[in-house]
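One protein chain omitted, others in place.
Lettered A, B and C in written order, each chain numbered from 1.
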Amino acid sequence: MSTTKPARARIPRDKDNDYTRDLADRRREFVREKTGAALAHVGQYSFEPSMLPGNIENFMGVAQVPVGLAGPILINGEHARGEFYIPMATTEGTLVASYNRGMRLLSESGGVKTTVVEQFMQRSPVFSFDDAQQAREFGAWVDEHFAAIKAAAETTTRTGRLVNIQQYSIGPLRNLRFNYTTGDAAGQNMTGKATFVACEWIRKNYPGGANYILSGNMDTDKKHSRVNMLMTRGKRVVAEATIKGELLQSLMGIDAKTLFWARQISNAGAFLAGSANNGAHAANGLTAMFIATGQDVANIAESHAGITYAQLLDNGDYYWSITLTSLIVATYGGGTGLATQKECLEMLGCYGNGKADKLAEICAAVVLAGDTSLASAILAGDWVTSHDALGRNRP
Amino acid sequence: MSTTKPARARIPRDKDNDYTRDLADRRREFVREKTGAALAHVGQYSFEPSMLPGNIENFMGVAQVPVGLAGPILINGEHARGEFYIPMATTEGTLVASYNRGMRLLSESGGVKTTVVEQFMQRSPVFSFDDAQQAREFGAWVDEHFAAIKAAAETTTRTGRLVNIQQYSIGPLRNLRFNYTTGDAAGQNMTGKATFVACEWIRKNYPGGANYILSGNMDTDKKHSRVNMLMTRGKRVVAEATIKGELLQSLMGIDAKTLFWARQISNAGAFLAGSANNGAHAANGLTAMFIATGQDVANIAESHAGITYAQLLDNGDYYWSITLTSLIVATYGGGTGLATQKECLEMLGCYGNGKADKLAEICAAVVLAGDTSLASAILAGDWVTSHDALGRNRP
Amino acid sequence: MSTTKPARARIPRDKDNDYTRDLADRRREFVREKTGAALAHVGQYSFEPSMLPGNIENFMGVAQVPVGLAGPILINGEHARGEFYIPMATTEGTLVASYNRGMRLLSESGGVKTTVVEQFMQRSPVFSFDDAQQAREFGAWVDEHFAAIKAAAETTTRTGRLVNIQQYSIGPLRNLRFNYTTGDAAGQNMTGKATFVACEWIRKNYPGGANYILSGNMDTDKKHSRVNMLMTRGKRVVAEATIKGELLQSLMGIDAKTLFWARQISNAGAFLAGSANNGAHAANGLTAMFIATGQDVANIAESHAGITYAQLLDNGDYYWSITLTSLIVATYGGGTGLATQKECLEMLGCYGNGKADKLAEICAAVVLAGDTSLASAILAGDWVTSHDALGRNRP
Partner (left out) sequence: MSTTKPARARIPRDKDNDYTRDLADRRREFVREKTGAALAHVGQYSFEPSMLPGNIENFMGVAQVPVGLAGPILINGEHARGEFYIPMATTEGTLVASYNRGMRLLSESGGVKTTVVEQFMQRSPVFSFDDAQQAREFGAWVDEHFAAIKAAAETTTRTGRLVNIQQYSIGPLRNLRFNYTTGDAAGQNMTGKATFVACEWIRKNYPGGANYILSGNMDTDKKHSRVNMLMTRGKRVVAEATIKGELLQSLMGIDAKTLFWARQISNAGAFLAGSANNGAHAANGLTAMFIATGQDVANIAESHAGITYAQLLDNGDYYWSITLTSLIVATYGGGTGLATQKECLEMLGCYGNGKADKLAEICAAVVLAGDTSLASAILAGDWVTSHDALGRNRP
């Protein structure tokens, strides 16, 4: 780092062959010269840079993020069935241990039921008109020509399918939300490309033409939003379990009634806070799995949103569900094929085609394990003052 | 993975010396037996596991996340001054290139001004009473005894300072939001511990006692929320730049007027969507930096929230600011001292004490670079149909 | 008011003929005995109570709310065309005058263009199942049986039409959002009844049965919500105008550039605040019209939501639009046929069948008038320090 403004130095590149150990070495050397940082460990990686085009530019080495092992967690899903061991890449102490504890609770209670409810990846272009009436008429035209628009969009992809186009109007603007299924890829690029071609088709075929921007900020890519929670982005996946009351007591040191009493408080707090999730800490487990398995970790912004819905059962058991509304995962494309990332997917039996639903189910199950563990910990032991505190004959 | 439920297998552990290469090897071998995944690359790491206690449990290896080099970006902050080269750990192609382009635009425009506006890390316990009147009286008592509560809280920490306690009432509940400064640590654990001691002090000293839960879901830890956007979580940091109109044209292929026209559309879309950020993709740049520098990446949930505020100036330049309301970064503690993570912080001159504000400023500047780049790309070249589309004598 | 608890006194009623002046008199007398309040003015009304069944219970008199006259406002809508005089029932000084001023501005600028973009009234029952998979399968069955469900729903109404059923899943729950068109009635009761019959049909025909609650709090009736802003409740209606720059200066004492500069600030503030409307004060004009014209005034909760979208044009004019996303108005049913209410609808040419779209357009135009007036007032005259304050060569 220099403190005066020099001529802009150029990061070493090679137009013909940029993904080599040599280039990575030269970049680290460049950094060392510019900043004094040696980057010795960053330069230690076990794969060939030639696998990286499409994943990164100006490659200079790796971040080595520790991976802990949790599990097994018993999952009774449609795609994920059996016991799974979970790779969690994190630097936050207790995270792996806490999730591990929740996995035991859920597994001993009979396992986690998981369901992918629906899935859409989207791109939301916005078309601009002279007034709202024109925009509305355009919207009707889009509905009428859905088949042709779909055909145009799907020329660009073998796996992407345009399911529907939702419409949101603001003044003279018409936001179109193109909803696709994208196979086992997360699909942001696929849907961007398909939507661009569809928009070009619209522009050429709509009488009088139609001006658009490929994103009007309603997608909302890499951002939590209400529209994504409501309408789904990526996969909407539910994990649910009926937790035995006696296991809560024996393993977690808390009784189901207290847990349910506290759930009312958590619901109220999350509602007042305007929170993206009324559960505990979905982002923790998801981030650790996303880093380990080569997901686009920035999608934690969207993926951590969720809704906890629970009921205390008459028999003293505790029904607990988490619905992740915007979980974006892939088992193909992106970072999933890289060295350690692929291995971690393989641990889960989730590498490659036909595995994305399975991975989504595992992610949701892990989130549920983490939420049960943290919620119990907050109430048990020294997190609360005493069990007397929790008499339920008072609010 | 097995498909029937066996007796729960136990992950290898060693109570006395769990952080060794041998244990890691045994865990990978255990995974190989259970799942068939070899984990060859996961087992390749360049540091000693003995540095890991406090960062992870059940360590078995690493995720190798590619790091690209971007920059320089010229920053004129209070803490970050000069040109910086940015390590970005990601597997998403074009991300580094796109940010790099924005960094050039901002640097050639004179650089990014950055300001840490305020900072608070919090823990929000909730106290429960028989009715709202008791809760209100308790709240008044807390205000009156702030000094003693602060003293109790601060017995647990050398660097944490309790700045204030905000109060939010719901029925018979009183949510207290303890706001701390936490030096160069992110401070979630520090504030948790301090608040626990403070709550115990309250419980013992409040006439008649007081029952509480250490978190009522209003923190909101690892979750985006409105309360965090409004009241700050971590650091509230602004990056702002006045971008020269001619550079927009020459470097980005777009004119300032069009960009500002599109800003109106993005504002409307984000508002309708209920988005956590009316900008473009803060999460991308932040996530890449968080992974590289050992931050708690799950905090992307909170940290990606922000507000873009822009004005088109009379001289044709474009004033652009991003305010990150909940940026959680550390230069001390957590994962910051690990092998590659420390090196990446050193690249930025940000390792160790007294550097967290500087890192926050760099993060915000990088976000601004990425947002200018993506917003321009959406409008320029083949992302839109033609410049004719954007005539500004129509809405 | 008594301060001890007596046996519960009974409000006078007559099972056979409860809507008479006599009963009203007896109830006021009852109040006078219980509370000492004479209710002399409350007892002054000019219509026969016999018209009130279906509008109120325990009738005892009226609130006399002053009505002011504003206008004319020139509207170039699809349903509302020409100049309109607006009855505004309010007790807030300056409200009528301020709206009147905005009406003049818009009328002299050529009038307000108005468009009803779409309309849906809804009821959202929730079906509960054993798990999420059952809920998802139920959802698919609902889609497949839409025609039959629609037929069942529509047996209950001549004017209501079930357009679609949106589905939102949470754990084992399936929230169905039945979207109807309801002719010139607001339609809350109509849709409630139709949805009940539809749900009963579902319950009887779904294999194995299906349990439901008629509302799962996602309607969201009488409550602002994000889902209503996004998906429309009542009518989604746009009012837009291109305001001449010179009129802004001559009538409002403000220039378009300053107004647009301030719009950026208002957008940012509303976004951070998490506001239901980034405009000025839609609720004021709507409430005054709702009271005057016999609307369900509690629907202000939903109806005041909106999105302002504006652009500064190259010629110095100001394009301004407001999109009301959830405007609930009726020209038939509810309070529209009562004495003064019907007269006020007649003033607008909006009483009876086929007029609801027209009324919606007028409402939106009035909101736009009020927002232009207040936004100008805040900036002009003594609301700001000086025009120097607003130099636009600074952010």
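Please note the rule applied: a contact is a pair of C-beta atoms (placed from the backbone, for glycine too) under 8 Å apart; a residue touches a chain by one contact, two chains touch by 3 or more.
Model, not experiment: these values are computed from the prediction.
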{"item": "Among shown chains, those touching the left-out chain", "value": "A, B, C"}
{"item": "Touching the absent chain when the full complex is considered, from C:211, C:250 or C:315", "value": "C:211"}
{"item": "Contacting the left-out chain in the complete assembly, out of A:195, A:278 or A:340", "value": "A:278"}
{"item": "Residue of C:20, C:55, C:159 or C:205 in touch with the missing chain, whole complex considered", "value": "C:55"}
{"item": "Hidden partner chain, touching residue among C:72, C:316 or C:352", "value": "C:72"}
{"item": "In chain A, positions touching the absent partner", "value": "226, 229-230, 240, 261, 264-265, 267-268, 270-274, 278, 307-311, 313-315, 319, 321, 325, 392-395"}
{"item": "Residues of chain B in contact with the chain not shown", "value": "78, 113, 115, 117-118, 131-133, 135-136, 168-173, 226-227, 230-231, 236, 238, 240, 274, 307, 309, 321-323"}
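Here, only the chains that are shown with their structure count from here on.
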{"item": "Farthest-lying chain, centroid of Cα atoms versus that of chain B", "value": "C"}
{"item": "Between chain A and chain B, centroid-to-centroid distance (C-alpha), Å", "value": "16"}
{"item": "Chain centre separation (chain A, chain C; CA means) in Å", "value": "37"}
{"item": "Residues of chain A whose C-beta touches two or more other chains", "value": "131, 168, 170-173, 226-227, 274"}
